[in-house]
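Complex shown without one protein chain; remaining protein chains in place.
Every chain is named by a letter (A and B) in the order it is written, and numbering of its residues begins at 1.
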Amino acid sequence: MRRRSFLKAVGVSGAAMSAPGIILPAWSQDTVKVGCLFSSSGAMANIEGRLNYVVQMAAQEINRNGGVLGRQIEVVTTDPGSDWPLYGQQGRQLIQEERVAATFGCWTSASRKAVLPVVEENDSLLYYPLHFEGEENSANVVYMNSPPASSVLPALEYLMSDNGGKARRFYMLGSDYVWPRTINDQLKGYWQQEYGIEPDAWREQYVPVGHADFQSLVNDIKRFADESGEQPIVVLTVVGNSIPNFFQEYINQGISALDVPVLGLDVVEADLEGLDTEPLVGHLNCWAYLQNAPGERNQQFLDAWASYVNENDVPFRPDVSIDPMVSTYDGVHMWAMAAEKAGSFDVPEVRSAFPGISFACPSGYDIKLTADNNYVHRGVFIGSVNRNQGFDIVWQSPETTVPVPYSPYI
Amino acid sequence: MRAGKIVLCLLLLVLATFVPVQAADIDRQGLVGIWCAGDDAERRDSFAAMLSQVESADEPTRQWVQSVLSAYREGDLFCTAETAFRPAGEAYENVLTGERVDALPADANAPFLNIPLRRALEPVSRAVTLVVSPEAAERLGAADGLSRSLGVVPPALIEELYATEPDARVRSALEQVLVGVWLASGDPADQQRAIAALAADPTRQNLTTLERFVDGAEGSLSPSVEAAADEALSKVKLTVQASDILTVLYHGLSYGSVLFLAALGLAVIFGLMGVINLAQAEFVMIGAYVTWFVQEALKVVAPDLLDAYIFIAIPFAFLGPALVGVLMEWGVVRHLYHRPLLTLLATWAVSLLLINIVRVSIGTQNLSFYTPEYLKSGFTVFSEFAITWTRLLSIFFAALALVGTLFVLYRTRFGLRVRATTQNRRMSGCVGVSTRRTDSMAFAFGSGLAGIAGLALSNIYNVNPTMGTSLIIDSFIVVVVGGVGSVLGTAVAALGIGELNAFIEPQYGAVASKVIVLLAVILFIQQKPNGLFPPKGRR
Partner (left out) sequence: MMTAFVHSISGEGPRDRAYLAVVMLLVLVVFAVPLLGLSPLASTPLGLDGYQVNLIGQVMAFALLALSLDLVWGYAGYLSLGHGLFFAIGGYLVGMHMIKLAYVGQSGVPTFLNYMGLSEFPFYWSGMEHFWVALLGALLLTALVSFVIGFLAFRSRVVGVYFAILSQAFVYVAMLIMSRNDTGFGGNNGITGFQSLFGVPLSAIESKVWLATASALVTLLTLILLRRLTRGPVGKLLVGVRDDEDRLRVLGYETLWLKIAVWCGSGLLAAIAGMLYVPQVQVASPQLLSPMLSIEIAVWVAIGGRGYLYGAIIGAILVNILKFWLTRFMPELWPFILSGAVLLVVVVLRNGLMDPGPTFRFLFESVRRQKVAGKGEGA
């Protein structure tokens, strides 16, 4: 514990997380290691960093109930520093040196792509908690979140319906990388094939990752909206800190959700933390979990997170919970269930135990894996920004949807 | 008998005038019931029905409708099983009984309004304001918003209101609302009125309306209407184009002012000491954090002054980073004056250190800034040329920093020493200028300027530990283009790069604009390796 107090003294409370990795190896007979690959520094730190603690929390829960196959879970944390090749490097370290049984990690597609060869070459497992562009199905990745067909299209369908405001014109604004581009390609195909909408009804713009000045682009959205009588919407696929920057400018230029609603596909509760959401009320997002999801299970999860944060001095807000957190939490539990079912930590055996695994997710749905692919079946929520920096639920799918990794619209 | 008949008739007459009022009176309980728990269609129908009744309702009812409706629209109507409450000062008022409670019942919650419902509600509530409000300003606000969509509001109602409206400004706003009705009426006189109204307010939306009208009519118009439409169209188009150009110029100006603020301190330090301070962007970040601390402190100490926190924070946002700057100069930079390349690395290390100190001590989340009422939104100058207050504020701060820096450099003894040292360090030393002290002070001054930049940016960008990293390369480029240590050069370069960026970005996208600007700058440095305003003195 002296080490811990030393770290505290230099004001590095977060580093305490790595302490078990050093203190505990002697127990390794009774423990099983899992790895975390989430950045706590660099551009992604604000949203990604909290997932480290979620893994810890889930492991703690499982350990309290006797662990997995009688072994306690030991979480090994790293910090790839938002540097994509470093994810691969540290993934290699986790798998080959720490011999972790499974890894939970990555937010951006770029980081996942860097880890992919590593897990494939070592036949290890990566639990990936984010929704992404799809078009990938590795036997070594468990996709905890939804591919676009089940995470994006329901929200668009809603916005294009009478109930959602009959959107017919689309301004696509994204960060310039694969996820936004693929999503937008799929959407264009969807509009053309399903609605017969012509290409002059949309406009596409990309900004560099981390772009902050949205003045000209928000003005361009205004122009776009005024150029025709039909209802326009913005399909927003910018990521990271570009999201609050965009909304700040949207507020400043006085565009309301009644004029041009924004469907923010990567917008989570945490992105609204620094914003006055009063003028943003009504903008939408679409995830497999929202903090306001109804039900006892969600309440339990929120309470567990709040008390975990308070007990462990976690540098994140106790009252904010976002989809990737729940996806990560699900991932740890589903991995433990698969290992229990397989009776082993060996990856091929754990993998063959996947089909039929079902977990009572805080979102209220019983999420499951089938033999078709490694995508988890999740429910879908459409959320609408409210005044309290959160999302009201506008619509939710009656049950879990079948994930479609490869889109028919490309 | 006869008298009796008359009495009876009178009675009937009184009743006749009375009964309809009774019949039209609004079923408050029913309405609240539907608003709280009805389905979307019921709610939408209730809006239209209520609107038709409001006109003839008595004054208290009208007031009731207006207050409850606006609470409903704002999401401030909290429903329980039997009734609903709306905020009234610190307490809540039961909208059916009028009694007040200090706290909401546990089961009270605001019903969720989806976008179509809000779109239906918005015009209705504006129409109610038009009908009910005795204040011309309020009616004007309501009429302004109506032009976007009438929804379920019957156009006849607007025409009626237009006919009886005493205030000229409200009338012209209502004309904008009626344009669509008039154009579609087929009556040349109405169409002329509509065209005149459209031409009077040359926005892009009206341009689209006009174009559609002209294209859709296909020769069915009377010649006079067509001529008027064509004339109006070309006038509106020209105005919109002019406003577009001004908008781009303004965006360039505001982006340029951000660049200028970020680069100014750098330029002062670079000019004096030949030191590129890679931690400059972190001083911007510290300035923003100091601003936040001032805001938080005001919340506790003097909530009344919170609205003015931006101005109260000015000295702190200057002094905080200046202090860090002095420390850095003393601890690091002064040891490296003759090794500029190593200073580059040392200041980079300082920037890494500062980012991480803030990260572990305060956290990575974006800070929440309170936006005072006077900074929210903005105003339209004409047509599409709109100015937002936050951007205007950053331009103001840039101007302030420019004037302040010029004043300090050219009108104070400190400035004289700085200029002397910049021009000839040895000679200045010989004539008694303490160059060490000057360096230290100038470094503090430059750091403080960066802090002011942080203050100005706090309402435009997110504030987090890494906010500076996106600024640093841009601000170097500005300094390099401007010429070593030239304040005016920095201003001109920032403005030029800002404008270039603003012109390219809408056309070719943000990536291309950055690339083109940087390539242009690289080529520019080829031609003028010492920048726009090369330093004069001997070095």
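Operating definition for what follows: contacts are C-beta pairs under 8 Å (C-beta built on N, C-alpha and C of every residue); 3 or more make two chains touch, one makes a residue touch a chain.
These figures come from a predicted structure and were not determined experimentally.
Note that of B:Q53, B:T208, B:N356 or B:N424, the residue touching the chain absent from this view is B:N356.
Within the set A:V68, A:L86, A:V234 or A:V262, the residue that contacts the chain not displayed is A:L86. Of B:A71, B:V179 or B:I276, it is B:I276 that touches the chain left out of the display.
Summary of contacts with the chain left out: across B:I26, B:A49, B:A297 or B:I525, the touching residue is B:I525.
Screening B:A41, B:A103, B:A163 or B:L341 against the full complex identifies B:L341 as the residue touching the chain left out.
For subunit A, the list of residues touching the undisplayed chain reads 7, 10, 12, 14-15, 18, 21-22, 40-41, 77-81, 83-86, 88-90, 92-93, 96-97, 108-110, 113-114, 116-118, 120-122, 135-136, 175-178, 181-182, 185, 206, 208-209.
Residues 270, 274, 276, 331-332, 335-336, 340-342, 344-346, 348-350, 352-353, 355-356, 360, 473, 476-477, 480, 511, 514-515, 518-519, 521-522, 525-527, 529 of subunit B touch the missing chain (whole complex, contact as defined above).
As a working rule, only the chains that are shown with their structure count from here on.
Spacing of subunit A relative to subunit B, judged by their CA centroids, is 30 angstrom. Residues of subunit A that touch subunit B in their complex: 11-14, 40-43, 45-46, 49, 162-165, 176, 205-208, 210-213, 215-217, 219-220, 222-223, 226-229, 241, 244-245, 248-249, 251-254, 257-259, 261, 270, 273-276, 279, 281-282, 315-317, 384, 386-387, 392, 394.
By the touch rule above, subunit B contacts subunit A in their complex via residues 40, 75, 112, 114-116, 118-119, 122, 148, 203-205, 207-208, 212, 244, 247-248, 251, 254-255, 258, 356-357, 359-361, 363-371, 376-378, 384, 386, 388-391, 459-464, 466-467, 470, 502, 505-506, 509-511, 514.
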